[in-house]
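This is the structure, below, for whatever I ask next.
Every protein chain but one is kept in place in this view of the complex.
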Amino acid sequence: MDPVVLFFLLGVAARLARSDLRLPESMYEGLSILLLLAIGLKGGVELARQPFLELLPQALGVILMGLLLPLIAYPVVRFLGRLNRFDSASLAAHYGSVSVVTFAVALAHLVDRRIPHEEYAAVFVVLLEIPGIVVGILLAKLGTTRGVSWGALAHDVFLGRSIVLLAGGLAIGWIAGPQALEPHGRLFFDLFKGVLALFMLEMGLVAAARLGDVRQRAGFLILFGTLVPMAFAVIGALCGLAVGLSPGGTMLLATLAASASYIAAPAAIRIAVPEANPSLSLAAALGVTFPFNVLAGVPLYLWLSNMIHGLAG
Amino acid sequence: MDPVVLFFLLGVAARLARSDLRLPESMYEGLSILLLLAIGLKGGVELARQPFLELLPQALGVILMGLLLPLIAYPVVRFLGRLNRFDSASLAAHYGSVSVVTFAVALAHLVDRRIPHEEYAAVFVVLLEIPGIVVGILLAKLGTTRGVSWGALAHDVFLGRSIVLLAGGLAIGWIAGPQALEPHGRLFFDLFKGVLALFMLEMGLVAAARLGDVRQRAGFLILFGTLVPMAFAVIGALCGLAVGLSPGGTMLLATLAASASYIAAPAAIRIAVPEANPSLSLAAALGVTFPFNVLAGVPLYLWLSNMIHGLAG
Amino acid sequence: MDPVVLFFLLGVAARLARSDLRLPESMYEGLSILLLLAIGLKGGVELARQPFLELLPQALGVILMGLLLPLIAYPVVRFLGRLNRFDSASLAAHYGSVSVVTFAVALAHLVDRRIPHEEYAAVFVVLLEIPGIVVGILLAKLGTTRGVSWGALAHDVFLGRSIVLLAGGLAIGWIAGPQALEPHGRLFFDLFKGVLALFMLEMGLVAAARLGDVRQRAGFLILFGTLVPMAFAVIGALCGLAVGLSPGGTMLLATLAASASYIAAPAAIRIAVPEANPSLSLAAALGVTFPFNVLAGVPLYLWLSNMIHGLAG
Amino acid sequence: MHPRKLVVIVAESALEKVLTRELLALGAHGYTVSDVRGRGAHGEREAAWTEDRNVRIEVVCEEEVAQRIALHVKERYAEHYALVVYVLDVGVLRGEKF
Amino acid sequence: MHPRKLVVIVAESALEKVLTRELLALGAHGYTVSDVRGRGAHGEREAAWTEDRNVRIEVVCEEEVAQRIALHVKERYAEHYALVVYVLDVGVLRGEKF
Partner (left out) sequence: MHPRKLVVIVAESALEKVLTRELLALGAHGYTVSDVRGRGAHGEREAAWTEDRNVRIEVVCEEEVAQRIALHVKERYAEHYALVVYVLDVGVLRGEKF
């Protein structure tokens, strides 16, 4: 089993056994800054090698998918899950957006197996983080009189920490190029897997802390938190095929579609849709979907992408 | 002189000169997480290469030693040092258990000199951390009516941060194997000495902060804090010889026996034996024994192990 | 453009756009500890290779310059800038002392271009940090009845964090030598540029946060914060030529002269000259001079040093 | 000593930005914020990661402003957010500051 | 405003886990914890490392509960641990919460 998964399980086990192990919050923040910058820089360096215009249709396709996913998730939750409008919209936003760490795990999975993929795929993370959140909030506000201050919200979403670091990393990587970044690479690239491992340990602690909330609605959450990702992975893989990605890149896009945001979405939804219960969406995203994706989803989505490419090919 | 020792001395000097240098607490925690995981992972990778059954007698021998050490320390403190029962038991627990950083310094000492040793020795750290603490607490409670909640205590001791990280690292290293861990190694293994150096800087600051308490009972603490480690090192070396360790591994076991816990033991004793004075045991463990071991003990115990192996033949 | 400059600009942009990106304070502290130690260690290793006596005249020359700079800055601020005595003395202290991060950027600039330089130049940082502050404080106290507790002040200045880490690193590097430090180098040296990049991101955030204060006296601050560094760079370059430095080393000394302290000086001045307005000096040092030096100064001072050496040549 | 009120708000960290802005609008001249963890009706918030943290905001102000703040926070945020508010009597030397 | 009591406990961090559990058992509905450093009869505790830190625990509760907490802490922990406890008067809007 991949070591990063083992680190995750160690975190889960420590938390379930009520160990006093915890990573200091500033270590969590530091590691996530490193991860986001590393993913962005790597993507930016590769982006510079692409003919820009060829990427435009890909980008549009990916954004379209990002707008579509929450529109699919919402009715599922609202009418099958029988949740109120706010919680439905909140879940739609979380699952419409993406999880960068899940992406990092998928990336490491490909790199370990030397499977070729579009190395600028970090761009997709940036493109997919926001649309799902915006659509989710719109869904919550449909037909409500009490308004949202859209300006402030757009500011918070577009200038959130993760977008700034990812997009900033992309820009720096793009401008500076691989050679100038080589000495920095020893921190950002060579240590990537180690940093990811530490981060997964923390994710295990955090995810397991949500299991209490999961238990309160176990049936719904487990079904929702595993079936929706799998369905979204199919959509993501088809989208990847349609925009012309390689099997590796298709798997990354499938993983992104299948992943649920647990940083940008919660922060934005908490302010824009206060009526939604944050425990519910975090229980789903962190307590069910993240572990599912990391333990079973990532290999599954690789298989799926290969199969779809095989069928199409 | 070994750079890690110089870093330690820098910390001591800065503190004694009342410099405002201090490492942020979360950096201290982050570094210790890295160290514990690195030691565990390294040990686990090597453990996978050992025939498991052959290790069992070694493990038993080491645990026996861990139970014996506090039983020796207690009467020495109680009757020669004339301390009350609680402080005696507390010191017995601290010196019966082990210091991971001292172990790391000894390990680095061997690696620098390319001296072969049992590379799975991290297992000994895990085996030795707990018995000393348990026996120490039993000694404090002998004949007391007021009980200890043994369940809660066992939980805290067995699931303390350092055990979880060490044992977790061992397990991950064991399961994943050297090849899968190679990319993570750039964080955990390649940076090991640098991380240890930073940690020793912090240890210097922390140890020097204890010197005020040392001064209040200088005679007893200096005698106790240097003679007991040396005596315990002899026991550790003999134990290493008896269970069939190489001279390098014998030196590691001697160092572990000679080292005094300043993380796991203080935390457990503070709750289980509130009557014991924590300044006293920390002054001994951190203010005297840690510096002694790092400055003089480690080379001494290497000489001792070589000598004992030479004599034995 | 150099990646570290891009990281700086990313920080500036994030702050100006009011993004919620911030590095945890303990990460800032941790990174600065790493930088200071790395610069010190590197310098110490090289120092050991120099005949000690030959350096003495260089050291004296550099210290003389350090005493001179604030004496030049003070009348400029006082009479041209029409500031009160306290603010003038405070600015003189900030610009008389040095900025280690600016030095690190200049160093990286040389290393990237493989320009030879005196690799023990970290010594100059240590020598230049203090004199400017002391002279600045003296200037503030001239003719005042209310005294300063010079003992406490000297203690705080000479044992400040940055001096202890730099001088401690120098000493460790000098004693241990390059070979013993090799395994630590993977943390301190190989990661240097990556750590510097992260630090510059933080510096961008911090510098941009000062722009509000800059705006309140924009005219004076922008003139002062760019012209004085350029004038001081000329002095520094001449001093480098006089004490026999190579063009690379001359550029480093010019950069040090041109840089303004934003750690040691603010801390010392705040206590010793409470009447001075800290916003003013930080706006100048962090909001104007640091960005100016990093964006334009460093290449300019390299050109200057080459030119001066060419003329002298 | 001049009598003033001290309003303490403990709330989930997501509210820090809006709350501090609104405090000034409601008439406070300053505030002090610290990072805390805790437990209440919304369960444990242990600061294990960013979204799971509380902030403690402290405002010294005139009685009237204190009333306004307490009421505003209660009406606008108490229903949907994890938070508590309480008010104490304090004395200050420099009355003009608060 | 409903009158309540605010109990503040500053204690060595080793006690955080037991104390917070016991507070709930003694009738508190919640608490707020922050990491602090300090000095007292047991010398300086400067938070240079984990075992050398204090925590500050704040509980808003009814007078009776406050009495119980203060007494319990004093009797059970004051002898052997570094700690202080003090009690203040506070007013709250949502009386049912505390």
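To keep things simple, chains are lettered A, B, C, D and E as they appear, and every chain counts its residues starting from 1.
Please note the rule applied: a contact is a pair of C-beta atoms (placed from the backbone, for glycine too) under 8 Å apart; a residue touches a chain by one contact, two chains touch by 3 or more.
The structure displayed is predicted, hence computed values, not measured ones.
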{"item": "Among shown chains, those touching the left-out chain", "value": "C, D, E"}
{"item": "Residue, one of D:29, D:42 or D:72, that touches the chain absent here", "value": "D:29"}
{"item": "Listed residues D:6, D:19 or D:48, member touching the removed chain", "value": "D:6"}
{"item": "Among C:28, C:95 or C:188, the residue in touch with the chain that has been omitted", "value": "C:28"}
{"item": "Given C:62, C:77, C:134 or C:206, the one touching the chain that is not displayed", "value": "C:206"}
{"item": "Missing-chain contacts mapped onto chain D", "value": "1, 4, 6, 20, 24, 29-34, 58, 60, 88-94, 97-98"}
{"item": "Contacts of chain E with the absent chain, listed as residue ranges", "value": "8, 10, 34-41, 54, 56, 70-71, 74, 78, 84-89"}
{"item": "Hidden partner chain, residues of chain C it touches", "value": "22, 25, 28-29, 202, 205-206, 209, 262-263, 266-267, 270-271, 274-275, 278-279, 282"}
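Throughout what follows, only the chains that are shown with their structure count from here on.
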{"item": "Number of steps on the shortest touching-chain route linking chain A and chain E", "value": "2"}
{"item": "Contact-graph distance - origin chain A, target chain C", "value": "1"}
{"item": "Furthest chain, CA centroid comparison against chain E", "value": "C"}
{"item": "Homomeric contact chain B-chain C: same or different residue positions, threshold half", "value": "different"}
{"item": "Chain located farthest away, centre of chain B as origin (C-alpha)", "value": "D"}
{"item": "Distance between chain centroids, defined by C-alpha means - chain C, chain E (Å)", "value": "45"}
{"item": "Multi-chain contact sites of chain C, meaning residues that touch two or more partners", "value": "20, 24-26, 30, 191"}
{"item": "Set of all touching chain pairs, with the criterion as stated earlier", "value": "A-B, A-C, A-D, B-C, B-E, D-E"}
